[in-house]
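The complex appears here without one of its protein chains, the remainder shown in place.
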Amino acid sequence: MKTVTLEIDGKKIEAKGGMTLLEAARELGIEIPTLCYQEQLAPYGACRLCSVEIIKGERSRVVAACVYPVEEGLIVKTDSPRVVSIRRMLIEFMLAVAPRTKVIEDLAARYGVEGTRFEAEANLCILCGLCVRYCAEVKKANAIGFVGRGISRQVAFLPEIASKTCMSCRECFSLCPTAKIPRETDGVCFLDLTVDDFLSRQSK
Amino acid sequence: MAGRLTSIVDLERLRDEILAKRQGRRFISVSNGSDGRTRGSWEVIRAFVDEIEKQGLEKEVEVKSTGCHGFCQMEPIVLILPEGICYVQVKPEHVSEIISKTLIQNEIIEQFLYRDPVTGQGITHESEIPFYKGQARLVLGNNRFIDPWHIDDYIALGGYSALAKALDKMTPEQVLDEVKRANVRGRGGSGFPAGIKWETTRNAPEKIKYVIVNADEGDPGAYMDRGLLEGNPHGVLEGLIIGAYAIGVHEGFVYVRQEYPLATENVIHAIEQAEEYGLLGENILGSGFDFTVTVHRGAGAFVSGESSALMTAIEGKVGEPRPKYIHTSVKGIWERPSNLNNVETWANVPLAIGRSADWYNSIGTEGSKGTKIFSLVGKVKNTGLVEVPMGTSLRDIIYDVGGGIPNGRRFKAVQTGGPSGGCIPEQFLDTPVDFDQLTELGSMMGSGGMIVMDEDTCMVDVARYFLNFLSEESCGKCIPCREGLRQMLNILNRIIEANGKEGDIELLEELSEVVIDASLCALGGTAPNPVLTTIKYFRNEYEAHIKEKRCPAKVCKPLISYYIQPDKCQACLICLRNCPAGAIHGGKGLIHWIDQEKCTKCGVCLEVCPPRFDAVAKLSGEPVPPPLPETKVIRKRVAQ
Partner (left out) sequence: MTAVDEIVDRYQGGKSALIQILLDIQREYYWLPKEALIRLSERLEIPLNQIYHIATFYTAFSLTPRGRHQVMVCTGTACYIRGAPQLLHKVEEMLKVKPGKTSSDMRFTLITANCLGCCALGPVMVINGEYHGNPTTADLGHIFEACE
């Protein structure tokens, strides 16, 4: 692929075509916060923490750095006021969903977010999808998946598969940024947090 | 059945034959779409068929079961052609009279005519009915003349001649240029110019490409795509084939929501017929161009109407938007270039090609050409599908075509653009409706839903309605959309539940900005629009809810009370007996009163209180007066 020249936070960089803005920024030593991004997994673009502002000609817009490909002549701002206020709001959302979890408290500290204005609905899962994607893409086990959509979306184990494969693996335990999985499954037979639970709650 | 047409000449010959056979015949066209059927149009058709047989008129008269004529309020509609005599709300028992009087003796039956609401006069011809008068039904109008199961009906109207012209007289580049010159803009989303999108897909390097019809129509309250696909599937297919030729595509899809069984059935049947006629398949009309179409049913998800989500669903995977920033016209279905357009967009293509770009450009406004179909619904007298030239004012649509607001109520707002759109207040009623004007007002054209609201509609409640819809219909993948909408919905709920706080409006605005900027797809990117426009134009209603705990439209249950006015109550016992909560006290000759603790605010008392008493009232933002002391509750019936 051809190389392209762009500017990130005032620094010029020649990047290989097809690279993402996140990768290019990292080459320059610019730290963009991420949550759902993992080098070994396909880019997912769900947490939007890596939001950056791009300027093309007259127009500026916000994109997710982990999925946006580098472009010739692009001007990128990874820390503009617009981007920071987005990140701060995302952190407030996450504090409501997963209070008192290290990863999120660290982020809050970094961005000076002192608390959340939203009522805590502590179910711990921020749906970054790391567990689901790791289980599918790396382990090829597909023992956990997404169910539902919109505000009812969640992750759930499939008991038929989990009972056979999960006990010897448990690699998603350490991947989960809010430690929901180790906290809410017994780690033995994985009978909590299953598709069946989800369905029985839905039909009540 | 004509067999396979192998040349343009074949098509023209067939058309002549069909027309010759129809010489001197009369047609009874019955609007028999999904909506007509709910009001008994099938029964009317059967009655006509039986009666015609009984009277031995098969040679002279033919009954046509057509798609929706548009005036849904008056279904079942019967149109007698070629005269254009229109009877409304026809019942099977009217049929023999219509045959013997109107068809045999050429006599108009006053009783079945549409009545002008102002003069009370019966109107004989369809074209003179105010609902139709202000319209320009270039696309939808064909529905009246076509039985969607008979391709011959479409051909008789000149159908497929635009395709013949494109294949015979134009190169793909010329077709593309003509569509670009006509500036056909997308009717399903943001009004993107179709020609430019086509060109992107055409220029993409991969060999295999696709074209797709978006018939997911997820906007709740819009049904023009259903009306078109159901009533005139060949019109949509013709546009699609022309597009495929211009772009250089040999495979297409129709993605139609499964909630539209009749549209699905009709388009599948139309594809089969077009294949038999050689209008689809290999070597179309002997031109050497090949093209096939497959139907894919959607399983019910608003977000799957978004282009990348729709394409993922066609691949058989969950219909979520893709996070990539590469446009689907370059990398769509199976990463191949795929051009998606809305049903109505495709249906406009034969017009621009068959006539010409210049002709097409003569209709509409500077930036928006042609017509647009709206589904005019809600609190408006004439509900139905309305097609007007771009640039027609909201007032003309709502008052001239729509007949205004029923029951003597006042107009409050009109919602356009569906869940991504906004509410437009009275002061902008004279705005000419086109893509750019609506966007300027903070709303959008969207697919063309137009929901009229009167003074009894609460704008905070409307905002909550759309947000609730979107929070359930979003795919739930990205945090700004899922959590942002969840929090916005929480705030609106608390405002409606009398727990609104100072600063809630500002917080809603702050949240909106983040959701719009940071969401992964256009669902989140437009979701706050209904909230932002209602705050912009109806901020006082939000403030009344928050500061005075009052719902000005008296809609939000936690903020209203039902109250029986003692001076009006005739102690008739009707509400008392009907109240499902047993909350009404009193008795024969004793003035009734509502126990506010027990009342569930179902509104049955208001519904059943005889209008001549009009004793039940809704209160909001004021305390409910206590019941009368016992000595005063006796009521002697006033003489009636």
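All chains are identified by letter, namely A and B, in their written order; residue positions are counted from 1 within each chain.
In this text, contacts are C-beta pairs under 8 Å (C-beta built on N, C-alpha and C of every residue); 3 or more make two chains touch, one makes a residue touch a chain.
Just so it is clear, the model here is predicted, and its values are computed rather than measured.
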Touch partners, limited to displayed chains, of the chain removed from view:
A, B
Of the listed residues B:223, B:360 or B:435, which contacts the missing chain in the full complex?
B:223
Given the contact definition stated above, which residue among B:377, B:463, B:505 or B:518 touches the chain not shown here?
B:377
Among B:449, B:480, B:528 or B:552, which residue is in touch with the absent chain?
B:449
Of B:10, B:35 or B:199, the residue in touch with the unshown chain
B:35
The missing chain sits against chain B at residues 34-35, 38-39, 72-73, 75, 218-223, 226-227, 258-260, 296-302, 304, 313-319, 375, 377-379, 383-384, 415, 418, 449, 451, 453, 457, 462, 465-466, 469, 475, 578, 580, 602-604, 607
Missing-chain contacts mapped onto chain A:
132, 136, 142-149, 156, 158, 160-161, 195, 198-199, 202-204
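Definition applied: only the chains that are shown with their structure count from here on.
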Give, as an integer number of Å, the spacing between the C-alpha centres of chain B and chain A.
38
Under the stated contact criterion, what part of chain B meets chain A in this complex?
301, 303, 318, 323-326, 470-480, 482-487, 489-490, 507, 510-511, 513-514, 517-520
Chain A - residues contacting chain B, complex
43-48, 51, 61-64, 67-69, 82, 85-86, 89-90, 93-94, 96-97, 117-119, 121, 126-127, 129, 146, 148-153
